[in-house]
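Just one protein chain is left out here, and the rest sit where they should.
Letters A, B and C mark the chains as written, and numbering starts fresh at 1 in each.
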Amino acid sequence: MTTSEFDSFRPPEPARRRRPGGKRGTGRRNSGDGSREMPMVPEPEFTSYYGRPVVKPAPWGDDVAAYLFLGGVAAGSALLGLGGQLTRRPILRRNARLSALTAVSLGAVALVKDLGRPERFLNMLRTIKVTSPMSVGSWILSAFSAGAAVSAVAEIDRMSGARLPLGPLRTVLQAVEGPAGFEAAFFAGPLAAYTAVLLGDTATPTWNAAHEELPFVFVSSAALASAGLAMVTTPVHEAGPARKLAVLGVAGDVIAMRVMEHRMDPVAAEPLHQGKAGAMLKWSERLAAAGGLGTLLAGRNRAVAAASGLALLAASALTRFGVFEAGLASARDPRYTIEPQKNRLAARRAAGITGDSITTAG
Amino acid sequence: MANADCIIIQGSNMAECHPVGYQWVAEAKARGAKVIHVDPRFTRTSAVADKHIPIRAGSDVVLLGALINYVLTHDLWFKEYVSAYTNAATLVHADYRDAEDLGGLFSGFDPETGAYDTASWAYAEQGGDSIDDPGAGTEHGSDASARAAGHQFGSGGPPLEHAQVQRDDTLQDPRTVFQILKRHYARYTPEMVQDMCGIDVRDFEYLAHAITENSGRERTTCFAYSVGWTQHSLGAQFIRSAAILQLLLGNVGRPGSGIMALRGHASIQGSTDIPTLFNLLPGYLPMPSAGRHDTLSEYLEAIASKKQKGYWTDADSYTVSLLKAWWGDAARAENDWAYDYLPRLNGAHGTYETVMSMLEDKVEGYFLLGQNPAVGSSNGRMQRMGMSHLKWLVVRDLNLIESATWWKDGPEIESGELRTEDIETEVFFMPAATHVEKAGSFTQTQRLLQWRHQAVAPPGECQSELQFFFQLGQRIREKLAGSEDERDRPLLDLTWDYPTDEHGDPDAEAVLAEINGRHLNGPDAGKPLSAYTELRADGSTSAGCWIYTGVYADGINHAANRKPGQEQGPAASEWGWAWPANRRILYNRASADPAGKPWSERKKYVWWDQEKGRWVGDDVPDFPVDRAPGSQPDPDLGGAAALTGDDPFIMQADGKGWLFAPKGVVDGPLPTHYEPQESPVANALYPQQQNPARLVFPRADNLSAPSAGTPGADVYPYVFTTYRLTEHHTAGGMSRWLPYLSELQPEMFCEVSPELAAERGLEPYGWATIISARSAIEAKVLVTDRMRPLAVGGHTVHQIGLPYHWGVGSNAVVSGDAANDLLGVTLDPNVQIQESKVASCDIRPGRRPRGEELLALVSEYQARAGVTIETGNRAVTNPALEGIEPGPGEGGRAAGGPG
Amino acid sequence: MARRSFLQWPVVRQLSTGDLLGRGPAVTSPQTRTITPRTATADRVVQSVCPYCAVGCGQRVYVKDEKVVQIEGDPDSPISRGRLCPKGSASEQLVNSPGRQTGVLYRAPRSTEWQQLDLATAIDMVADRFIETRRRTWQQEDEKGRLLRRTMGIASLGGATLDNEENYLIKKLFTAAGAVQIENQARI
Partner (left out) sequence: MGQLSGPTDPTADAHWEHSHPRKGFFTDTSICIGCKACEVACKEWNHNPQDGNLELLGSSYDNTGSLGASTWRHVAFIEQGQERITEARETGRALVNLGMPRIGPPAPAAPAATDLAEADTTPPDTADFRWLISSDVCKHCTHAGCLDVCPTGALFRTEFGTVVVQDDVCNGCGTCVAGCPFGVIERRSNGTVKVATSREEQHTEHPAVPNVGVAQKCTLCYDRLVADETPACAKACPTTSIKFGNHDDMVETARERVAGLHAQGLTEARLYGANELDGVGGTGSVFLLLDEPEVYGLPPDPRVPTADLPRMYRRAGMAVAGMVAAAAVAFLKGRA
């Protein structure tokens, strides 16, 4: 039974025996197998092949969820870095650029580790396929990383008092540092948003159903995470924009989540409120709210700013892991593939569109 | 089968056990044929058949008898066909008494030996005498060998003195076969079928209509059966009843007709043609028996009298040619062509009798050649215990099958009955070559020989059986070379000089040439023969197996003919070579009417061409090719010459299809329903419960469960049947070692109906223990609607399905308990096949006990059922007793009840 | 990057072949472009028959470097028309299965383990035991003086999976030696 606070929108679900892993037949096998107790409430109109999944969950581990979070942080930080660069906030700029580089490198490592054949990671740049979010994403990631790396190295060089063995390159570096900041910021937005398309453009019920609003959720989550990190790393007097960005991010995140869950197909939305995913998403919302309030009310206090920053970082991570887990869970249970599709098909037929069904009589 | 208008699959699960053959049934069905599957279980065959009719295992004769009765009473039999081509009009001897008169027995039954004296079933003769065995000699009555008389006759059945029979072509005389048949099956009614088989009358009507509407001039019905019919104590009679039905409907010898035997192994037909069987010599000549075939002339007379019709009269040329092939020059006219080199039988020496003599330490050496008896033979425990008494055992196989490792990891080691350290048997495991590592021919189920070319050499120390036995023979002959002992003459005079290739592998084609036979002297000495009609009894020809003569005609290996099927007609006679004489449908003379014209344009096959004066058609005519339809040769001529124009059954002594079998079947001239050895149901047709002539083995390790009406029958209330799955192969030796097949069906399971599962509390896909009077095994439970409880004999009978592929061992990819451990040994008297398709058991949830407790469980059940050595083994059911209390003469034993 | 391999870069080929979305010719790898089935590259093809049931389906055995690489249906066979059942299709694994035995094993009386034995010695030992058992259990006549000329001490089981020629030699050798207890799967 779901305990989500949105229950009011949906009638309580009838008691239904569901065995995990789909090992045992949960499909409505009417040819009684003798020992199956008759369900008190008639089974909903949902048959499956012995309860086995129809689609397959992506074979991604937590590394990919971590990358979603790190990518968001890197993207936001690059924007903050550019902001710092333009509004002469050197500490914010430096911290943001360094955060961007660390986040994007950790993210890249996580991605390569999750590959089936890590030694072939360069094949990601074998083609430019517009129809493949991951191909587009790989190019975005590469371009972003280039810019982030150059700007960050410049920072490091400055921090280490020009002791890096750059020789003649130093002048080139300083010349190109500004444009690199721009270049990274230019690809920051797409880096934050493409991961939403990556999840949306799959047959995983919950991700696919959320493809309209997911970009907004991920973008906001990226913003509040990077702002949070900036509030942690940067002294209060330079972190003004970060605080504002954080508040905007939290607002965007909460609104986008609500709109997303509301406009999604109710059945496909269930995994967002159940089990591990449900818990994570609930906590992410609370932490985001807390972080937002903290920033709003006492953002100037260094300790409160840091605490709020951490809360926001946690909130963003939980959002990513929550959405990630909900998607995988929705792929494992056939009901989330079958019922929404049956409703969709029935709706189209009711509306008189009868020519586009995969099942035909002739 | 592709030409059939209706296909009845009974006693077979064709789509699972012969899937690629099933394409022809699918072909017929696509053209509108009706396919009906009669089987205790709804199987994958039923899934694609038009209709599945669930039947209680073991009651097939009731159903087929009722169909015969239906055909006769509704006057739907094929009149011209039956009167011309069968022995319907023949009169039977006056002494004959039917099962209707003797409460289920026929005349001539001797209770002591449990066998029939078939004299009273003979045809009536002009002078009122009976056409008896030629040279029958004095062996009537209780001769020890009569007990298993079935093994004495070759495939053509026993001889009749001559073919002049009394006939009443009006078919009115009560002693005609037709009237006897009518009277015999009068009580086999649809209601009886409902009561005994659990088939409701509507289904019976459906089946009867389907068959009769698809028979006659224009349409033909085909039956397909397999071990589902043969593995019963009444197996031969199951097939006989189908033969009678098909003869009555004119469905023999015509395209899309007949009774298709679906045999189980690649060359099982070959291994009965050239028989590694105890009772036959190559070409279905009988193995000589002491007391009956002491001299060559006695032997030949016992096979066929010179005056009877048909090709069996030339048995002398077949036999002499065989002896010449084996012993070459040592076989001379003076020593009866070395006839005395042949060992003699003095009773049945089947595999089960052999195992029993192993247990009495009479057998020292045992060769297992690609067979896994520890799992595949009935009463698995007896098989393994028997082998523990051997001195030496040679297992030749591809994998370390359970029959090679029972001494290390067999069930008896686990139950403590055997201890590895105490087992004296020496075991040689010798790796064999697979079918692609040796050249040779298989004979498939339609008598077609197909040559296999050698693709690669056998790996490691693997050898083909050809090479192994050739080398073994050489070694033995070398070791006996100097022997003066008269016993060793047959071995030393043997023709054993085959050309070998560089690996020492004998040339298989040379062996095939010897099998085909050759002229020995005269102008074309050494040249291969081209037909068995060329064989002579004067020692001028040699032939290893007369029915295969022609396979190597003109020195060409016709088994290797490979003209693509697409470039030939449906009979495809230039692909491989079918014995005899490359003929594809036997008795195809019957596909034309007595005047030689096809019965119908649609079912045209072989007909008489007036101008050419020959039989012509799509196949090699199964008839003297120039014998005009109307010809009536002098009956005294005998042999093929005596065949009249309308005698399609050229191997029968009277040239006719036998509705009534005066000879050749040892447990009754007409199929009569008897209950299996173990059955929860009493025989409602006769007081006689089981087949009186069945071969029983009353032993402590072969106890039978009490049958219906006797006390203790409720201890084993359920019927179980064993069968194969399409993913595995018989005892698993060629499938449970293959990952790709093992993962398709990984675990031993039993199939039960939801009602039985509820009654016994069996959990779907949980464990269950099945207990029989012999042993207990465990299996996962498949609860399915495909098993249906049947209302039989007034109460509900539950049936349990058990596939038998698994065995206990540690070498296969998948292992499990062997279903055959549950089975006992009760044999069909005609062919010695065990009853493994129906037996009684109990089932309960949970895994079976291990070690000692397993034996305790089995004996506890035996005690509760009051089972003793006599239970179920009484030949004649004592009508007086009817299973209430044992009669006065029975002594105090509670279990003495009938049958 | 050598000039040629740059032009081989799929991104470039997306433009040169017009396959902008990178779905077909632009993304094929050299291995894919030179793909050939092992039935085409086999040294020889041999016609055979499936060893499992009695339908007698035709099989084609493909051999490469003296090793069976593929066994599939023979389309010329009028019985099977190129089709096979699961067992027939698994014939290649029957021949090449890792579980298959290729060495002679011997178990001495009362021993708990197998031991290796070479083939020639094994055949010799079997021949000795054959002769010895035959002599020990010989029956020349029955109680009524009728000729028996046989040994009941040796038995054999198996034949339905063997060739006709093998069945012939087995029946011929055993019968000449007087061993009558020969049986095979036709009986079960």
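As a working rule, a residue touches a chain if its C-beta (ideal position, glycine included) is under 8 Å from a C-beta of that chain, and two chains touch if they have at least 3 such contacts.
Computed from a predicted model, the values in this text were never measured in an experiment.
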- Name every shown chain in contact with the chain that has been left out of the document. A, B, C
- Of the residues listed, A:153, A:180 or A:242, which one is in contact with the missing chain? A:242
- Only one of B:764, B:793, B:807 or B:829 touches the unshown chain, namely B:764
- For the chain left off this view, which of B:497, B:524 or B:785 is in contact with it? B:785
- Using the touch definition up top, pick the residue from B:726, B:772 or B:836 that touches the left-out chain. B:726
- Note on the structure: The missing chain sits against chain C at residues 10, 17-29, 31-32, 35-37, 39-40, 70-73, 75, 82-90, 92-93, 98-99, 101
- If the missing chain were put back, which residues of chain B would it touch? 15-16, 19-20, 22-23, 26, 42, 44-52, 206, 400, 725-727, 739-747, 749, 764-765, 780, 782, 784-786, 810-815
- Contacts of chain A with the missing chain: which residues? 23-25, 27, 29-32, 46-50, 52-60, 75-76, 79-80, 82-83, 86-87, 114-118, 120-121, 123-124, 126-127, 129, 131-135, 137-138, 188-190, 192-194, 196-198, 200-204, 207-208, 211-213, 215-216, 218-220, 222-223, 227, 240-242, 244-245, 248-249, 252, 331, 334, 337-338, 341-342, 344-345, 349, 352, 354-362
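The criterion applied here is as follows: only the chains that are shown with their structure count from here on.
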- Most distant chain from chain C, judged by the mean position of its C-alpha atoms: A
- Item | Contact-richer chain pair [B-C vs A-C] | B-C
- chain A and chain B: spacing of chain centres that average the CA atoms, whole Å: 70
- Compute the distance, rounded to whole Å, between the mean C-alpha positions of chain B and chain C. 27
- Computed distance of Cα centres, chain C from chain A, in Å: 56
- Which bits of chain C are touching chain A when the two form their complex? 9-11, 14, 20-22, 26-27
- Note on the structure: chain A contacts chain C in the complex at 126-131
- Note on the structure: Counting only contacts in the complex, chain C reaches chain B at residues 44, 46-58, 61, 63, 66-68, 71, 75-81, 83-88, 90-91, 93-95, 97, 99-110, 112-114, 117-119, 122-131, 133, 136-138, 140, 142, 144, 146-150, 152-173, 175-188
